[in-house]
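All protein chains of the complex are present and in place, except for one that has been dropped.
Take a look at chain A:
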Amino acid sequence: MKQAEQTLNQRINQSNKHLAIWTGTWLVSTALLAFGPKLIWDFATALTILAILLNLAAGAGMTMANIRHLQSLDELGRKVFLDAAAITLGVMVVFGVCYELVSFAGAQFAFEARISHIYFVLGPTFFISMLIGTRRYK
């Protein structure tokens, strides 16, 4: 009766693969949108619009892959994932608002405060939350 377990594992492996492919596609399209206008096509409007559309489409694909990945998990896996996502969302709101207000209040950073800096907090937050959640139910 190992087949059903393999089916669960196969489902997770397949959704992981799709998620990795879509995330990679989104990253490449984001890099294209960030650097393309200046370095590749000299701000040609049509190509920039195309890059925006490509980025949005890749983003939609990545989101759908994320949803499918969540659906491929069993119910405990989904709980751990959703708990980690909730913590990450909370941290994003709290950290994002605080970061913006501190910089708005005139705090001097060695770098310019940008929205993209939040990703450096969100990634580790989600990873650590998943780790703690997984260990909790071991």
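We adopt the following convention: a residue touches a chain if its C-beta (ideal position, glycine included) is under 8 Å from a C-beta of that chain, and two chains touch if they have at least 3 such contacts; residues count from 1.
To be clear about the criterion, contacts and distances are computed from a predicted model.
According to UniProt, the chain absent from the figure is "Helix-turn-helix transcriptional regulator", selected among "Acetyl-CoA decarbonylase/synthase complex subunit gamma", "Helix-turn-helix transcriptional regulator", "ABC transporter permease subunit" or "FAD-dependent oxidoreductase".
Shown as candidates are A:28, A:57 or A:76; the residue that touches the absent chain is A:76. One chain of the complex is left out; on chain A, the residues touching it are 1-8, 74-77, 79, 134, 136-138.
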